[in-house]
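Every protein chain of the complex appears in place save one, which is left out.
Now for subunit A:
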Amino acid sequence: STCSSPSLSSTSFTTQDGTILTNIAYVSQFKLTCDGEVADIPLYAEVGGKPLSVVKSKETNSYVVSWLEETKKAPRGNFEIKVYDDEGYAAVRKAQRNGEDTSSVQPLGVVILNHPGAYNGPWINSELAAVIVAFGVLYYALTTKTKLEA
């Protein structure tokens, strides 16, 4: 069962506060229409060469892919999720086994997920900044005083 004229529409979500989480979650929910009708065929997905589990949500009639990265290493930016059907994915696996480049296999579609980056706390602790400013003022005062006394 191949999909003719496939079109993907997607919404994505990434967690954006890294201070309370051990892993950042990247979730993309997309709908596939083949020839204008909503499709229910099995799909396979890959991001950056890593295979993803594709699950279906019957309530929203859509597919969901998700993965996690450690907070410290979570890269930001655009991620290309390549979606394949049965045939396409079999071709990808065959190319991997033969050591060929998998980008030669045309995916059914590509879903873009954007992660703007997670907030990992302020660059400088505000208490540290206050101490630095206080020391700065003290230094200025002391040097001026010694200049006067000299």
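Here is the rule we go by: a contact is a pair of C-beta atoms (placed from the backbone, for glycine too) under 8 Å apart; a residue touches a chain by one contact, two chains touch by 3 or more; residues count from 1.
In the analysis below, contacts and distances are computed from a predicted model.
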Omitted chain per UniProt, picking from "Phospholipid-transporting ATPase", "Translocon-associated protein subunit beta", "Mitochondrial import inner membrane translocase subunit" or "Barrier to autointegration nuclear assembly factor 1", is "Translocon-associated protein subunit beta"
Where the complex has a chain not shown, which of A:Asp17, A:Glu80 or A:Glu100 is the residue touching it? A:Asp17
For the chain not shown, which residue from A:Glu59, A:Asp101 or A:Glu149 touches it across the whole complex? A:Glu59
In the complete complex, the non-displayed chain touches which residues of subunit A? 13-17, 19-27, 29, 42, 53, 55-60, 64, 66-68, 121-122, 125-126, 129-130, 133, 137
